[in-house]
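What follows is one structure encoded as structure tokens, with my remarks underneath.
All protein chains of the complex are present and in place, except for one that has been dropped.
For clarity, chains are labelled A, B, C and D in written order, and residue numbers in each chain start from 1.
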Amino acid sequence: MTLASEIVEITLRSLFVSGFAAFIATLIGLPIGVLVGLRKFRGRPLVKGVFNGMMAMPTVALGLILYLLFSQTGPLGFLQLLYSPYAIIVGQAILVVPIMVSITTETIENVDPSIRELALTLGADESGARAAVLRESIGGILLASSASFSRAISELGVALMLGGNIVGLTRILTTAIALETARGEVALGIGLAVVLLVVMLVINVSLRLAEKRVRWWLWQ
Amino acid sequence: MTLASEIVEITLRSLFVSGFAAFIATLIGLPIGVLVGLRKFRGRPLVKGVFNGMMAMPTVALGLILYLLFSQTGPLGFLQLLYSPYAIIVGQAILVVPIMVSITTETIENVDPSIRELALTLGADESGARAAVLRESIGGILLASSASFSRAISELGVALMLGGNIVGLTRILTTAIALETARGEVALGIGLAVVLLVVMLVINVSLRLAEKRVRWWLWQ
Amino acid sequence: YTGQTLGKSLLTVSTTTSLFDTGVLDTLKTEYEASHPDIILAFISAGTGIAITHAKNGDADLILVHSPSHEKAFMDEGFGVNRKILAYNFFTIVGPSEDPANISGVDASTALSRIYDYGQSLNSSIWVTRDDNSGTNSKEKQLWAAAGFDYETIKEADWLVSSGTGMGATLRMATELELYTLSDIGTYLKFFADGLIDLQQLVVPSESLLNVYSAIAVNASRVEGARFNLAMDFIAWLVDSSAQETIGNFGLEDYGQALFLPAVGVIESQTSNEIYGWIRSYAFFDYDGTLYECPPPWREGDYGLYQS
Amino acid sequence: MAIIELVDLRAGYDGQLALKGVNLEIDQGEILSLIGPNGAGKTTLLKTIGGLISPSSGSLVFRDTDITDTNREILRENATLVFQNPVHFGTTVYKNVAYGLRIRGVDESDVDKRVKETLELLGLSGFESRNARKLSGGEQRRVSLARAVAIDSSILLLDEPGADLDLESKRIVEETLRSLSKDRGTTVVMATHDMFQAKTLASRIATVQDGQIERIGRASTVFRLELESRIGDHPVLNRFRAQAVWIESDWTKGGHLRLRLEGGLTLEATGHRDGDVTIIIPPEDIIISRQAVLSSARNSLKGSVINIEASNSSVLLTVDVGIELVAQITEDSLKRLKIEKGDEVFVTFKASSVTVY
Partner (left out) sequence: MAIIELVDLRAGYDGQLALKGVNLEIDQGEILSLIGPNGAGKTTLLKTIGGLISPSSGSLVFRDTDITDTNREILRENATLVFQNPVHFGTTVYKNVAYGLRIRGVDESDVDKRVKETLELLGLSGFESRNARKLSGGEQRRVSLARAVAIDSSILLLDEPGADLDLESKRIVEETLRSLSKDRGTTVVMATHDMFQAKTLASRIATVQDGQIERIGRASTVFRLELESRIGDHPVLNRFRAQAVWIESDWTKGGHLRLRLEGGLTLEATGHRDGDVTIIIPPEDIIISRQAVLSSARNSLKGSVINIEASNSSVLLTVDVGIELVAQITEDSLKRLKIEKGDEVFVTFKASSVTVY
């Protein structure tokens, strides 16, 4: 395998793994964020504070804890996830759920409450009203997803500990960068980082350029 | 030095370093975010996309690049910053500026544009109007700062490469966690992570509980 | 790229970062997979402590490490069997070319003594230690002890910096801060050749600087799910002369110096070669008063690995 | 039949009651106006009826089902509220108006027809693809109205439907509401500060005061009671109690009344009333003459001047014609007619000048 095709493979794996992780985090975090953002309940500042604080989870420790869970002898060892991309996906998803929830909550809170009432009075049910609020906050949701994706794709600790940086199986951009750096392959390490950043820039710029169309499409 | 007092020292250093970094990132990122959020200019989606994408900066690579800059033989070697907490502060600040800018931009964009007009018509100058808009979006700004602080305090690559994890000088929580993990001191590693998380949870929950008072205070 | 193993068997090898980072394992992997198309070799690299934890937890089938004390404990607890010494090389003490402590050309113990003296007379740092319980760090502790110092005591000294990080980063730090340090030869040569560091090898290789790499199969009867047969097959392959040759040639071209020296032949020949003696006294384990590469109780099955 | 019934209903914000025991029955197909000062609770009442605010006590009955605590979605499905401040989804006018229909699963072709129809009705043709939030105030109000009207729900709740609208749009809205109520039996409840709108549009008017319904009834009754309570002890000129008899006659569709006042005096007025009424005859509508006039004016009475009082620019003449009528004339007229206290004069005013309530 040539270096170029290897970089392509690693990059695609990174995108798949972290994209999947961000997707799962969105599935979990979005509803939580919407609920926390819309419901007025006692202890809401507490819940928000907890999710905010969880954003500080150090990846090395998270990787270690999950390793202990996923290890053969760990309580979740039977899942046989360790050293597979799926282990990384799970770990990264857990890592970024707090980011997803925090940004979503803040975004939803800033939507004019009348929007919810408008949807309701026009005949929407609760979930329809939530969808209407979500649609208004598409910019923030995009940011939440993008930040989650970015955090996932740029993290190292979880990928290293749960994936093991196995060539052809779990090596992704950050583990490759770390390896090349440790090996003193400075140029290659930085080159891989540039690949990562360029890919993410292209994705994010496209997303932002497409935002208007997404908005439009959501209203189809 | 006892283990406990060492943990306290490391924790305080982590808070100082990453707090300082988040503070610098706020000083730089907030105005940028406000400008991007308020001004309607061509290419705004591009600028937003770029900042979003920059959130994916892998810390190992950033650490490496800054190391090359700050090294004795590097262009910024004369600053003598390497292996000092200040090098970590600079690195972490650079790392989190895109987060600060992205969340601030999104938040500011979601403020009713009439607020700016209201401030202007009541006699505020441009910067007064910006301040008024900022005050309205205090929740989002808190989130931006909190996310930046969290990202800074939980990152490892920059701290390791620029700080070097030197005991009593640049050892912070994440580098200590990584070291203990490497040493196989799993319990200590996880313990340190718990310390980090608990401290961040306390800070964030307090912040959220204080949010109302902050809002009120901003209006003094 | 989602990493399907496609019906192939996965052989997981837990190893230490400094060994993995040299790249020799990637070369071996390529060769081994070429001759064993139904196997995927997966190297998991971590600090020595975690690498051993992996094996204990059943997350590895084999370990490749260079820390005899750790290895002994691992086998003592019954986790590992069939230890095989594969290669050796020498640690080196490196430092600034100005060599302020004047250790050039002396042996390790003398060098450390001079560094100690110089350090004590100085208020600024002179030595950087990794202090991460890695194989290198274990060796450093032995060296200080051999020179007559207690590592835990001198660690508190002002002239000693504790980097708590990998070899590459520590070498960089030594360059930047003009410090001496102990390094494995592989990382040093690589970084030096790439111009990333500006440190000189100052001491002569000697017994005390010996670094021995061994493979240990995970004991399947102790650790559930360990693929013992696959592991033994790989160990047998490593012992084979072609693999030994690969190890011996690794890096020759790039650095003009071999990073690893094959050990299997040395041990088999049992020559009165002084190297054999060094390995024996440094990396063999005592059992009933005799030194064994792998004491008999810790052998499992007959793979013709040992002569005694 | 009452479509909505509120019994001792209380509701509010953050524990602060804004509705403090509202009792109200709203009939199917009626147009009910809510009037009252700022902060009285009109909006809160509309939101409660619309199922957007949950009552804290009391009961709320929709078509014989008590839904105080449960099933508030029934209200949201059947009642549509147009907010006091226009709010829109951040999309086009078309999609805003189509929203309610699409949610109801209406066929896309029918949606299109209905949206276009409604936009046309409210003068918004051509605005389909405009961003609903980037419109002028009145245009936004019309989008809000169109969005509600398009749905064809059985209860329409309107908060200040006339605000921001130009006269033509206001007329269209009022006509639309009238025809919805008449032709489709839509129940309309609206809060308004436009008394004229309240009076001309509504079948009943309720005054809201400090979280309660103070008065409710036909427009004229409520306005009379309002007027009386407002005027308090200030004297109103030419206000009398009378017995009204509605004279049925072919020639009048506008209505023709005979009024019998205390003391046996008879006057004529226009309208459709029977029984006890109060009348007011504006002093400036009364003509004074020396001779009896046979004229188109239906009321001509003889009496004697018992008081002459000059105000700034005119003269108030009190004439005893059985009752004491005050007429306002110019000083010039007084001079010309040479009227003095005690003189006999005739007072003349048209039937249409008599306000009956």
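One rule holds for everything that comes next: a contact is a pair of C-beta atoms (placed from the backbone, for glycine too) under 8 Å apart; a residue touches a chain by one contact, two chains touch by 3 or more.
All values derive from a computational prediction rather than experimental measurement.
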**Prompt:** Which visible chains touch the chain that is not shown?
**Reply:** B, D
**Request:** Pick out which of D:Ile74, D:Ala163 or D:Leu265 touches the chain that's been left out of the picture.
**Result:** D:Ala163
**Item:** Touching residues (missing chain, whole complex) on subunit B
**Value:** 112, 114-115, 117-126, 128, 132, 135-136, 215-216, 219
**Message:** Using the document's contact rule, name the residues of subunit D that touch the chain not shown here.
**Reply:** 13, 36-40, 42-43, 84-86, 134-139, 141-142, 159-160, 163-170, 193, 195, 249, 251-256, 284, 286-291, 293-298, 312-314, 327, 329-334, 336-337, 348, 350-352
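Going forward, only the chains that are shown with their structure count from here on.
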**Complete:** centroid check, CA-based, most central chain -> A
**Inter-centroid spacing, subunit D versus subunit A (mean Cα positions, whole Å)** = 58
**Request:** Averaged over CA atoms, how far is the centre of subunit C from the centre of subunit D? Could you give it in whole Å?
**Result:** 95
**Fill in**
dist(centroid_CA(subunit B), centroid_CA(subunit D)) in Å evaluates to 60
**Message:** Quick check: what residues of subunit A touch more than one other chain, meaning two or more?
**Reply:** 112, 181, 186
**Junction residues of subunit D - those touching two or more other chains** = none
**Listing of all chain pairs that touch each other, if any do** = A-B, A-C, A-D, B-C
